[in-house]
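Quick one: this structure, given as structure tokens, is what I'll be asking you about.
Note that one protein chain of the assembly has been removed; the remaining protein chains are unaltered in position.
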Amino acid sequence: MIALCTDFGLGGPYTGQVKAVLARLAPQVPVVDLFADLPAFSPQLAAYLLAAYALRFEPGDVIVAVVDPGVGSARRALVVEADGRWLTGPENGLFEPILRRARAARAWRVAVPEQGIAPTFHGRDVFAPAAARLALGQTPQEPPIEPMRFPDWPDDLPAIVYVDHYGNAMTGLRTASLTADSVLQVAGQRITRKRIFADVPPGQALWYENANGLAEIAVNGGSAAAAFGLAPGSPVVVHFGGTEKTL
Amino acid sequence: MIALCTDFGLGGPYTGQVKAVLARLAPQVPVVDLFADLPAFSPQLAAYLLAAYALRFEPGDVIVAVVDPGVGSARRALVVEADGRWLTGPENGLFEPILRRARAARAWRVAVPEQGIAPTFHGRDVFAPAAARLALGQTPQEPPIEPMRFPDWPDDLPAIVYVDHYGNAMTGLRTASLTADSVLQVAGQRITRKRIFADVPPGQALWYENANGLAEIAVNGGSAAAAFGLAPGSPVVVHFGGTEKTL
Partner (left out) sequence: MIALCTDFGLGGPYTGQVKAVLARLAPQVPVVDLFADLPAFSPQLAAYLLAAYALRFEPGDVIVAVVDPGVGSARRALVVEADGRWLTGPENGLFEPILRRARAARAWRVAVPEQGIAPTFHGRDVFAPAAARLALGQTPQEPPIEPMRFPDWPDDLPAIVYVDHYGNAMTGLRTASLTADSVLQVAGQRITRKRIFADVPPGQALWYENANGLAEIAVNGGSAAAAFGLAPGSPVVVHFGGTEKTL
């Protein structure tokens, strides 16, 4: 299976052209759109989201991950193997949390030709062909390399990394890194943990473990993004047992 | 064939994860996105839309229908067979018009495990596996149950149930329940029936039988939603032969 995690959108020509390449090169492999609306221009926010969602895929699956404001510049292209799952995308931090959390990870460079490809669409011309090869079992034969690392990034990101169309706001915090009585503060409001939306009255806020293990802020029957003015990048403060904590 | 009718959106992670489950469990079955933008928080509006669109599917097809503000609460999960078509989703009224209109219908409960599934994403963890089993011919062997019914709901819903991206506004009224001279009134304006957009001058409103048998309000070359301030839930008054009628 190949999963697409990009900021390309679905309506326009980008995802469709990526899928056309995959359908030519790996016609038997199912392709799913996991994210087409990753936060554009921000590989860091996307990276923490990607790490949580990649866990639901299985060894042998391939994730094409592209949030790539530097496309066509000196930034390089990577293939990463993390606990048997394959990923390909730009070398800009997108894979940092995955590399850090994996029990075993290796990385390789993907060659970016100087000619014959579109300098602004490596998703179609570099990463889709790389993904097709990986999905067909054509894994790298050359020695792995040491990818660029981002040691200053935290293990969990105390920020909103994604707002869905209901207005639920996902944080870059794994619930496993928090406690049951952790309080999340956004826009000056303190929010406590519940299990499901219906555990609070309509219109009231909660945070809960979302279906991929991230702490997510919601309003029952409403939009947390609208209620608290949240967008990707908005800061989140964590309080454990009454005290503000740094993760 | 499996059709997805949800309020999950397409860009974010929900539909993609449902499709990943289906691709694992029923890899040979085509999956189509019928609706990803059903009116969130309103199973009733979605129910009348679903009943009209389900008719275009064939015996043996499976529809995953999820508008589920009560996910994870006490509401239960259903499989419905209606005239040979299979549906699965929450027991919250979504299937009421289908059950009422079918020549033959049966229902079963779907077990919702207490552990090991995400309490806020039954679409992925309960309904997608149920749909895969149905699509593979693994239909329920236990005796059917009597699902919760909604006897107060009308046979046709005099309200806007969906606004498309052109601004056309679908009603919950089947054209077969109206007459050729029925007049639909929204926002104080009376609108008469035509066959196609081009039957009225640009900028003028009409109602017509849409491609799935529902009465739909449009403006030729424009947006009825903008012209009349329509959104899902907006009321529609029906006049037959000059008199307001209750359906």
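For clarity, chains are labelled A and B in written order, and residue numbers in each chain start from 1.
Convention: a residue touches a chain if its C-beta (ideal position, glycine included) is under 8 Å from a C-beta of that chain, and two chains touch if they have at least 3 such contacts.
What you see is a predicted model, and the numbers here were worked out from it, not measured in a lab.
For the chain left out of this panel, the touching residue among A:A23, A:A176 or A:A231 is A:A23.
Listed for subunit B, the residues touching the missing chain in the whole complex are 1, 3, 9-10, 30, 32-37, 53, 56-57, 162, 164-166, 195-198, 208, 210-212, 221. The missing chain lies against subunit A, touching residues 7, 9-17, 19-20, 23-24, 27, 40-41, 69-73, 118-121, 124-125.
Keep in mind that, in the parts below, only the chains that are shown with their structure count from here on.
Fitting subunit A to subunit B on CA positions gives a rotation angle of 120°, reported to the nearest 5.
Put simply, the C-alpha centre of subunit A and that of subunit B have 31 angstrom between them.
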